[in-house]
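Missing here: one protein chain of the complex. Every other protein chain is in place.
First chain written, first letter: the chains are A and B, and each begins at residue 1.
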Amino acid sequence: MTNVEQNILTALSNKLGEKILQIQTPQPRKVFVRVNAGVHRDALRVLLDKDESAGISAITGVDLGEKIELMYHIRTHGTIVTIRTEVSREDARIKSITDLIPGAIFHEREVTDLFGVIFEGYPSPKRLILSENWPKNLFPLRKDAEITNIEDKLEKVTVLDEDKRSSDGGTLVNIIMGPQHPAFIEPEKFSLKVDGEIVKEVKPRIGYVHRGVEKAAEKRTYLQDIYLVERICGICNACHAACFCQTVEAIMGTKAPPRAKYLRTVVLELNRIHSHMLLLGHAGLEIGYESFFQYMWRDREPIMDMMELLTGNRVIASFSTIGGVRRDFKEEKIPKIKVELATLKEKMSFYKHLFDRDPTLKMRTKNVGVLNKREALKLCVVGPVARGSDVKMDVRKDEPYAAYDEIPFKIITYNEGDSWARLMVRLDEISESIDIINFALDNLPSGSYRIRVPRIVPAGEALGRVEAPRGELFYYVKSNGTAYPERVKVRTPTFSNILSFVQIAEGGNIADVPASFVSLDPCFSCTDR
Amino acid sequence: MTFIFRVLIFPGFTFILLFTMFCDWVERKIEARMQNRIGPTYTGPAGILQPFADFVKLLAKEDIIPSNTKSVVFRFAPILSFSIFVFALFFLPIDGSNVIPHSSFEGDLIFVLALISVANFFLFLSGWSSTNPYSAIGATRVLTQFLGYDIPLFIFALTSAFLANDLSISTIAASQNVPFVLLIPWAFALFIITLQAELEKDPFDVPHAETEIVAGYETEYSGRRLAFLKLAKDVQIVLGAVIVVELFLSGPYGPVFLGLPAFWYTLWFILKVLFVVMITEYLTCVFARLRIDQVLVINWRMLIPLSILSLVATVAVAFWLNPLVV
Partner (left out) sequence: MLKEVLSQIFRKPATQKYPEVKPKVPDGFRGRQIFDIDLCIGCGLCARDCPAKAIEMVDVEGKKKPLFHLDLCIFCYQCAESCPRNAIKTSGFFELASTNKHELVVKPQINLQKRSEA
């Protein structure tokens, strides 16, 4: 147990004393504290008082049969403190924490949708993930939910309020962006109220690509789940697989061999480079800078080829597995990769120069969609969005996984908090990633690249975190001692970030909506799962 | 007979249509090469028939008219704006004389510029009558942008007219022994920038910024109406380029080597228009799209003062330049 964890536990037991029912520290940097329902708010307050940059990572619900367990995963000082509490199944009610942490809004609504837990004092209890015509008392992630013949059980819905035409006596125009809109690659809906060209109100509605991956994961073996979670998001697929494998390895108590850790690092960083370049190019398209978009995606192509060379596929890597990685790098391929990376690094300096100089690009991104540090902390944003608002937070440093504890690199932060800063963070991170890959390839340890693990995972639970290109990716896996997991919880980075869009879009120009939205790097299939 | 031939075949309707499609192809090809792509490839040699194929494809598509549109305006706006653009082209000398012989008159420059404004107004109407929020926003953007940019465009056009001492386009073109671009290069450069805004091209393509407001005023259009709307845009680009050629690049006139002057004039004309199209395409490629408020600020704070300054400067140097003008 490290000092940080000790400090947190002392603070908690000083304030709460007898109210703490149980303390567990199964993994390094992970603390589980069990309290009664109601006390969770006090425990949360203690953590928030202690660390102003503490934020919520996720709320996990688990169906225990008689009861439903709720876990509030709070990140503070690079540690995840999990406050666990239980509510009864029949009368699932608990006090909301959104007044303490506004960033928990979506997390709570998700649990309401999927587990039927009602959060008292919650501002707008509407559907978030499930569609409006989903049966009222069917909560998909409860174990006894019968999801068969759904068509017969669907409810009848009339037109939703926000879809109705003009309200407010006609002064404000309703513009509905999505589910299909050219600015969004994936379907998600944002209802904007517009006064002329100024956005007055934004209402997000997600869930259009909800595929029930968490439920599906319970029906498949751990081995099959690797490939399932990989398909939550095509762009950051390697991160999902690596995070899941890491979490399952933590339950098993095994560790991937050193060579596997380095190989994972290389693929994760390649994943990051290609994701960032994709976003930067896309940002160029959103602000009408087509040449920039074409050049960026042209230069991204060698990265895809590298992925193909190393993993056997351009996009879906299928590289990590429980206990290591699935294939080794051939030595003769390494020089070729290094040459490509060197060319890319040169090009990155050209783009950086462009971002510093180009007048039209700066006009469209500077001082647009400003998210200051206080708001960023309040809304618990993660990844480049947080780093663009001067929040120093990176799972690779906070809680090193793979080989990041042995590789030197910097956390890039900018303090402007606008679209430009968020894009610059990504641009600089590409250069940083190139250095990481070079270092990893130079210092590749020898030895085996995977260990064989049994198909059956011992009972237990574990948390895993990975810094995906879009920010902190969070997994919770609970095992019941069979080959099938009891519960797999995935909290993707965009799910945390999407709330900040409301903050940055309101009061801005409608022309800035796509430009500032894309700077958050939203991924809707991640968000909905 | 000559009259009908001139109006329908050359240099009238057919020639203008084919030339528009050719310009569209050049534009796409050059933009592709600037962005390191290949551009249209499959239809015809090097994809030269692609614009034609696109047009025919749209003609064959189903034409949907939303039920709550102002239907008369909605139906006729595309074809009207297209015909007005083509009509405006008839007053510009293409093969040395106007399409309709002896139609040139004192002040047709103002007439042509006014026609452009009217055609733009029809583009606005097409969006406004769609009763779709995206179209409505696109339409208001068209209107705000054209209302502003018509002013500097007009003043820059007057600069040339002033030098030539005439308000008739064919006289202005004919009086350029030395192309005006060499005499008043600043006016030429600023005119091109203003034209970018008139033609809704980057960095001023806000009225149909597809990532913000889908297709702007075109959103509800489909089938042959969309085909004509697109064609109207293409003709407008050609028209803009032709006006630049007439006002600053001595129109279709150039050295005649052998044979008919009309042949050489047409050739010079085509080459010059392509040159202008390439410049506008280059500008499109190097800039990002501005926001509507920034577009307006650039107009009112920069281009209008500059246009007046440029007129004053031209007046000041006109005394020395006049010997160079016929």
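The rule is short, and it goes like this: a residue touches a chain if its C-beta (ideal position, glycine included) is under 8 Å from a C-beta of that chain, and two chains touch if they have at least 3 such contacts.
Predicted model, so just to flag it, every value in this text is computed and none were measured.
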item	value
Touch criterion as defined above, residue of A:G312, A:G481 or A:G507 at the omitted chain	A:G312
Residue among A:Q27, A:S291 or A:S479 touching the omitted chain	A:S291
Residue among A:I147, A:I198 or A:L223 touching the omitted chain	A:L223
Positions on chain B contacted by the hidden chain, ascending	30, 32-38, 282, 285-286
Missing-chain contacts mapped onto chain A	220-221, 223-228, 231, 291-292, 295, 298, 301, 308-309, 312-313, 316, 318, 326-327, 350, 354, 358
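Convention: only the chains that are shown with their structure count from here on.
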item	value
Chain A - residues contacting chain B, complex	173-175, 181-183, 194, 197, 284-292, 294-295, 298, 358, 360-361, 363-364, 509-514
Chain B - residues contacting chain A, complex	34-37, 133-134, 136-137, 202-203, 205-206, 209-214, 285-294
